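Presented below is the structure to which this report refers.
Every protein chain except one is present and positioned as in the full complex.
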Amino acid sequence: MNYQILLLQLLPEAVLVFTALVLLGVSVGVESKRSRPVTPRLTIGIATAGIVLAFVALLREPAQAGSGTPLVAMDLLARVGKGLALALGLLAVWLPPARGESRNVGEFHALMLFALAGLLLAAGTNHLLFLFVSLELASLSLYLLVGFPRTAKAAEASMKYFLFGAVSAAFMWFGLSLLYGFSQSAMLPVIGAKLGADPGSLLAMAGLLMFLAGIGFKLAAAPFHYWAPDVYQGGPATSVALVSAASKLVGIVVLVRVLSLGFQAAAGSADWGNMTAGWSLWLAVLAAVSMIFGNLLALAQTSMRRLLAYSAVANTGYLLTAVVANGSKSSGAALFHVVVYGLATLGALAVTAAVERERGDDRITSFAGLIHRSPFQAVCLLVFLASLAGIPPLAGFFGKFAIFSSVLAESTREGNPGLVWLVGLGAVLSAASLYYYLTVIKQAFVFQSGQSDSGRLPASHALCIGVAALALVLLGLCPTMISASIARAVGSLMP
Amino acid sequence: MTPAWTIPSAFAGALLVLLLPARMAMASRVVALVAAIVGALAAGVSCLARLRDPDAGIWSFNVPWVPEPGIRFHLAADGLALTLLFLTGITAIAGVLFSWNVEKRPRAFFAWFLTIIGGAYGVFLSRDAFLLFVFYEIVILPKYLLIAIWGSTNKEYGAMKLTMYSIGASALILLGIATAYAAAGGTSFDLMHLASANYSDGLQAWAFPVLFLGFAVLAGVWPLHTWAPTGHVAAPTAASMLLAGVVMKLGAYGALVVAMPLFEQGFEQWKPVIAGLAVTGILYGALTALTQKDLKFVIGYSSVSHMGFILLGLAVANHWGLRGAVMQMISHGIIAGLLFGIAGRVVYERTHTRDLMALKDFDLWKTLPGAALGFTLATAASMGLPGFSGFVAEISVIIGLWQKWPWLTALVALGIIVTGAFSLRALHRAFFPERSPSDAPPAKLPPLTWPEISAIVLLLAVSIAIGLYPKPWIALIDEALRSPLFQSFLTQP
Partner (left out) sequence: MMLPLFMFIPLLGAVLIAVLPARHSRLSVLFPLLSLLLVSTVMRRGGEWSLPWLPDAGIALRFELDGLSMLFVLLVALVTLVALVTSLLIGKTDRGYHALILVLQSALFGVFTARHFIPWFLCWELTLIPAYLLIRLWGGGGAPKAALRFFMMTLGGSAFMLVGFLALQLSVGTMDFDALGKLAANSEIAPALAKAFAFTGLSGHALLLIVALAVFLGLAVKIPVVPFHAWLPAAYAEAPTPVTMLLTGLLSKMGVYAMLRIFLPVFPEVLPPLAPLLSWLAVATVLLGALAALAQTDPKRMLAYSSVNHLGYCALAVAAVAASQADRTAMSSAISGTVLQAFNHGIIASALFFGIAVLEIRSRGQRGLNDFGGLRAQTPVFCGVFGIAVFASLGLPGLSGFVGEFLMFNGAFALTSAAAAVSVIGLLLTAVFLLRMMRKVFWGPLKPSLAKLPDLGKEERWVFGLLLLLIVLPGLWPQVLLGPANPAIIDLLDHLRPFP
């Protein structure tokens, strides 16, 4: 094995890990020398530099395919997925820890970089075992990040996240072993070929089912979503931002890659009146349940973070809908939407964190009068929530529309009703979702608040909010900025 | 000036208003007014140019927007679009004038107001289904905020109800457009392309009602009209004017240029149902208006009734019916704006009540003679008396209806009679109450302001001008109805 090529292939991840080590070193050094903890400003700066460097590394020409290790896929999907994950990760890093959470901030950001490195690795591999290990690297970091503040709530959230995550890992692991038993290989193309020869294999189907259940946990698809509300509420906003944005993005990349490369033969069908067993049907059920649960439960929330958690569940439903259609356009739409969704949720979390700084809690009523306290935050919040609700000209509208129209285009042919049932459900529930977003907007814009005493937000915090909002507007006006490369990336995998 | 000025004028105006310093309330009004006037002028001048030279090609603007799914930024201004642009422009001017004394956060108010105007311009100009839908959706949030922040009477409920109805309807539209897009090959959202594609009968049978209903909800189709009265009542004056005057027309327009051309066989099947709903709406709206106690509710239900004529004209789908439907869009837009303007701004701002019984104490014809005169004329227009725009529209729909379903005309005539009854009842109770000499003399009310007078005069003048000389408008509409887009479902006599 040519380690030089391997290094080149994994340069972005290597940069991230190296930066994380630098961060650890710096924080230890500063603490011992000046006997006071390192400032978030410094660590955010270093982490930013690391991520930017990783991005630059990613932009380099890829080493020729096949010359490195087969573990690392250097296809376009991997590169685009990694780039987008880095961008979302960068925004999450910019979200500074809350006042009580700023101890050991160097370790905190180092952990974020580790998690990001894990996610990047997961996005770029065709090897199931390597995939599993990468995901666990990311997950372990995320467990720690969620439980980082020494508060009971964070500890509980971390514990829940860890328990559910461990169970999901066990499922996934079991599923992988079944698949390995079926095909004697962990390489996706090999599994795909085997499955093509023996499409009805019970062993492979059972393995796939287990694997999907595991991914379902990671993506917070109902009914595997129970960790999400507690994690969203208990964890630090920064960690939650990473969980909700970058991690979900990579989850979708992995799902698309695994299903399209390895399991085309086991797709089955979720078409109306023509349902046959296979991952399409299973995911369709997951999607429907997620959309229904997520949207309905979100209606009842009084906490902004829990609301965002249920909205995450609902959005997983839309994303899975796109995956179910099993076409390149719909998969591209899913990737586009997950980016847009990630930006919006990340932004909304950032505004929530800002409100928490001032009001001390994340109840929706705490948003009252935000437009008077901080017009900037309020307008950006409007952008985030409107994008989540799918209102043009914001990117969320385009994302949802792209999902629904491409799913219909790919599933309905020659008068076959296809996935109209799922799309119809999604469209109606997505419309209903405006209700709960509006309750927040109403607080922020319509109601008055008592005092208006807001300390200035840290620059990076404001930057995080502003960049996310700007990105949503720009992507709404000109979605081709990323949709073109996403389409090419997905097209490289599925014709 | 070309129609190209309309959309940018509104959005640029909105942006400019927001960028002004907070203390310059007056400047924000002026900017909003200028933006509205520019839009209206552009529309008016384009109408004139189109009339003068009907053989010249229509103005259009067509660039790719998102090439991959085949979305183009395609605007075109045929006669239909131009007349509706003009309506929007006039309503915008009147709305700004009627909102001249908004003291609460005027910048935000005018910014949202202009955003709705811009969205409406966009819908009327779009020739790409996706683009049309984008503009259609842009209107939703500003509507909500205008009502929830600046509204009155149960405003949060009204705003939420209106918004949820709108977005629910949008989900249906999305489903309909996406289905058509998929079935037409998934290459282009262009309306002509979608309209000329062949869809299977089975698809049309369910996709048409989905798409049509999506648009019709916003047009106030019975029984999904209930958002309209509560929304209109809760909204601040300018928003009521926009809602009834322009936003409801967006629904009707969408039904005409998207739902019907795309699924013409589905339309053929569902025609009688639409006509039934429309006639029910005409009668139900009128009868309900007859029992209302709040002046704005009377107007709100009258809108439901008048919008029934539009839907009826669409359902009839012959030349007279469509022409009447479009004329009614313009006419009702102007008249509803006028009624809401007088009831909501001129009267309510001074009396702080809209209760028909409570208004008795103000003896409005004595204390506000200008408003009484304006409302009297507006009522006459709303009743469809000749000489006002409403007559042209309603008679066209009736002639069309006659050619299609003669027996329905009797029900519609009944609706017109009830319309007369409730209009006169409201006018009489609100403005010309019967008072015994022993009643306390009415309180003095501040006289009409210049912006109010100009807005009233503007709207009345347009309604009367159309009523007295509808020929140019009809020429514009007729020319547009000859477009290939409509030929698939337009029944020739």
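By letter and in written order, the chains are A and B; residue numbering begins at 1 in each of them.
Rule of thumb we're sticking to: a residue touches a chain if its C-beta (ideal position, glycine included) is under 8 Å from a C-beta of that chain, and two chains touch if they have at least 3 such contacts.
Because the structure is predicted, anything quoted here is derived from the model rather than measured.
J.: Of the chains that are displayed, which are in contact with the missing one across the whole complex?
T.: Across the whole assembly, the hidden chain touches B.
J.: One chain isn't shown here. Among B:I58, B:I395 or B:L411, which residue touches it?
T.: For the chain that is not drawn, the touching residue is B:I395.
J.: Based on the whole complex, identify which of B:F73, B:Y157 or B:F432 touches the chain you can't see.
T.: From the options B:F73, B:Y157 or B:F432, the contact with the absent chain belongs to B:F432.
J.: Using the touch rule from the top, list residues of subunit B that touch the missing partner.
T.: So the residues of subunit B touching the missing chain come out as 365, 369, 373, 376-377, 380, 385-387, 392, 395-396, 398-399, 402, 406-407, 409, 413, 416-417, 420, 424, 428, 432, 434, 437, 468-471, 474.
We take it that only the chains that are shown with their structure count from here on.
J.: Quick one: subunit A and subunit B, Cα centre-to-centre, how many Å?
T.: Taking the average C-alpha coordinate of subunit A and of subunit B, the gap between them is 42 Å.
J.: Help me check something: in the complex, which residues belonging to subunit A touch subunit B?
T.: Within the complex, subunit A contacts subunit B at residues 329, 382, 386, 389-393, 397-398, 400-402, 404-406, 408-412, 414-415, 420, 423-424, 427-428, 430-432, 434-435, 438, 441-442, 445-446, 478-480, 483-484, 487.
J.: Taking the complex as given, what residues does subunit B use to touch subunit A?
T.: Residues 66-69, 130, 133-135, 137-138, 140-141, 144-145, 148-149, 156, 160, 163-164, 167-168, 170-172, 174-175, 177-179, 181-183, 186, 200, 202-203 of subunit B touch subunit A in their complex.
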